[in-house]
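Removed: one protein chain of the complex. Kept in place: all other protein chains.
Moving on, here comes subunit A:
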């Protein structure tokens, strides 16, 4: 969630009263934003050096509250101190709209462009800073680091329309970038900003494209090289009166949301909003931008009341919804319908469910009637595999073993090499983007976690007896997700002696509890219908030769090999840095389901 810092005194002035920190916190809570910090209560020197700020967390879908102006406006409307403005475009004095021509080549890299002109704007330092900061917040959040949308703002009086949005070879684009003195071409610009802390991270968006997007005026002055940087020529200052905003994008919906937000937040400081004629016939995107008309919705009164558990009249609902910025009137033709005009600021309204939420917030979440509507009987049930796992967990603990919970993710080495196991490439689920080598794959065995747990507990008295019942993961081409979990049981003992007979005894005990009888190998192989288990020596490089056995079981007329136990090979002990002999047992619980 974005956090916005606003000047405390200025905000309270807008709201028409002072609030204590607690009072303002309460207001935020009711409205659904969060007061993160009031720096007037901070002891940090950097906070004390400047006027007190309120740091407010904004829900990720409220782009209309990403700056001081938006927070002040929405709270004033919520507190019924004013109505949300009705934004409208004003025709230019000479009747001639500025034009922006979009060339078909732009489709190769960033095909959409929109814009607006704010005439007669009055900047102060605070407004100017907020204007810049809002663009930055929109770039970070809605625009996904400028990949989807990017904004350029210009002093209209320094350039001359009509404007063109083109896509040219990097070498053909030459201009002085914002706040620089040297002219450079597109290629040089990439090198120049390579190491730049702020801009460097956006270069990848166009860097390897054969053509770069660029906006020119009628005199071939470069306005901007979206989504990287504007030209220095047209930069806005505190003295700028007429602002041209251009917005390039790859997402048709978001480009207009961004346009709306900039207008709604800053048109209040301007004399008028002027539209731009966009000519883009090749992709049917020719239009007059922006369209500031509210979205007209029909919301059902009974739906709003049913879901909230309220029973208010259409008039009362309308009044509450206006606190959230909506312009609502009961329909003249249908008593059950409210005509809702959703303002341009509320891009988050997608469904009447969103209007219903606004209704509940305006009414007050904590004033809603807390009544459980139904008395439906329900029958509970545990997941069979969890029920089975609990049996094994309780029996293991009863036998004197301690349950541990290592992580599911581990390194490739821990899962394979350190256990003297070989990765056949068809077994383990591997991760594409782990931040550390600790999380390279989903474990295929519980052993790495158990052995790491022992390693971290070397100070503990021996013998150390631990177990885990949890899932491992495997690749599985037959599944929709190309993988599956498997519930395993595993235990490990470290002591002065190997503890081989201890893990063996625990195995016997658990299988007894799972109703599996011990029998001879001969009997087991002779008759698969004879249920029970036996063990037989196995060669397994994880274990000391001659001291490993696989666990065989006849269940449901079938013979299964469910696991293995043994004394760990000294090379395994060495890798996991374990000072004493360790024996382990691990088996698959799923066959007992």
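Everything below uses one rule, namely that a contact is a pair of C-beta atoms (placed from the backbone, for glycine too) under 8 Å apart; a residue touches a chain by one contact, two chains touch by 3 or more; residues count from 1.
The working rule: contacts and distances are computed from a predicted model.
Chemist: Under which of the names "SCO2 protein", "Protein YIPF", "phenylalanine--tRNA ligase" or "Mediator of RNA polymerase II transcription subunit 27" is the non-displayed chain listed in UniProt?
Modeler: Choosing among "SCO2 protein", "Protein YIPF", "phenylalanine--tRNA ligase" or "Mediator of RNA polymerase II transcription subunit 27", the correct UniProt name is "phenylalanine--tRNA ligase".
Chemist: Which candidate, A:430, A:517 or A:541, sits in contact with the chain we can't see?
Modeler: Answering carefully, the residue with contact to the hidden chain is A:430.
Chemist: Which one, A:404, A:503, A:572 or A:585, makes contact with the chain that was left out?
Modeler: Result: among the candidates, A:404 touches the missing chain.
Chemist: Which residue, A:54, A:113, A:148 or A:190, contacts the hidden chain when the whole complex is considered?
Modeler: For the chain that is not drawn, the touching residue is A:148.
Chemist: Touch as defined at the start, partner being the missing chain; which of A:238, A:288, A:368 or A:422 qualifies?
Modeler: Missing-chain contact among the listed residues: A:368.
Chemist: Of the residues in subunit A, which ones touch the absent chain?
Modeler: Interface with the chain not displayed, on the subunit A side: 1, 29-32, 34, 59-62, 141, 144, 148, 251-254, 295, 306-309, 348, 350-354, 356-357, 360-361, 365-366, 368-374, 376-386, 390, 393-394, 396-409, 425, 428-435, 439, 442, 449, 452-453, 455-457, 460, 464-466, 471, 473, 475, 477, 479-485, 487.
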